[in-house]
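Input: one structure, supplied below.
For this view, one protein chain was removed and the others were kept in their places.
After this line comes chain A, so read on.
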């Protein structure tokens, strides 16, 4: 018997990485204690480089001081995955879900995150794929359009996915993105022939793809300024 599953979506606009991290920690703790339902943060970051738990900083090609000159921040995190870049015009989703409640393991959860981005790309006529062994993420041919880095603690997820709508791809030149040196990074803008609507529309479509794939039938939308 399927109980209607509830998802609360928070539209946060542009948020600093640190602020989003603190919010996720609080929400994950609340979710673990069943104080809140499954929650999805929909946001963008200012220019930020992040590393995962493996601390693969050999994939950062410039000294940290130079990042500061660029106006970019650097964070070491507990998520899986390698080094990546986040910035304006990149859609980010941070799902704070109880995987036990929805019966998913890490592998299936990440596959669903890939499918979310693949479906969104398809809305714009872009044929993307995932399920690449040892190269988790979403690809258009040999060009990466979506990245994933997740943390699961006591069955509660944090961090999530980043989908390139139209970020400044030059920022990727300062890293070996995701530790993969021979492949390019791309964006929806680059891959589609269609005219893109307002970014908030695309961001909301990404959320809808997520909700549909994960089987949420009851969605509540909340907006930014009142929450933080």
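Quick notes
One rule holds for everything that comes next: a residue touches a chain if its C-beta (ideal position, glycine included) is under 8 Å from a C-beta of that chain, and two chains touch if they have at least 3 such contacts; residues count from 1.
Keep in mind that, in the parts below, contacts and distances are computed from a predicted model.
Not every chain of the complex appears here, and the one that does not is recorded in UniProt as "Glycine cleavage system H protein", selected from "Pyruvate dehydrogenase E1 component subunit beta", "Myotubularin phosphatase domain-containing protein", "Glycine cleavage system H protein" or "Neuronal-specific septin-3".
Within the set A:24, A:39, A:136 or A:187, the residue that contacts the chain not displayed is A:136. When the missing chain is restored to the complex, the residue among A:46, A:155 or A:224 that touches it is A:155.
Although one chain is not drawn, the whole complex shows that of A:31, A:45 or A:79 it is A:79 that touches it. Contact between chain A and the absent chain runs through residues 52-54, 78-81, 100, 102-111, 133-134, 136-137, 148-155.
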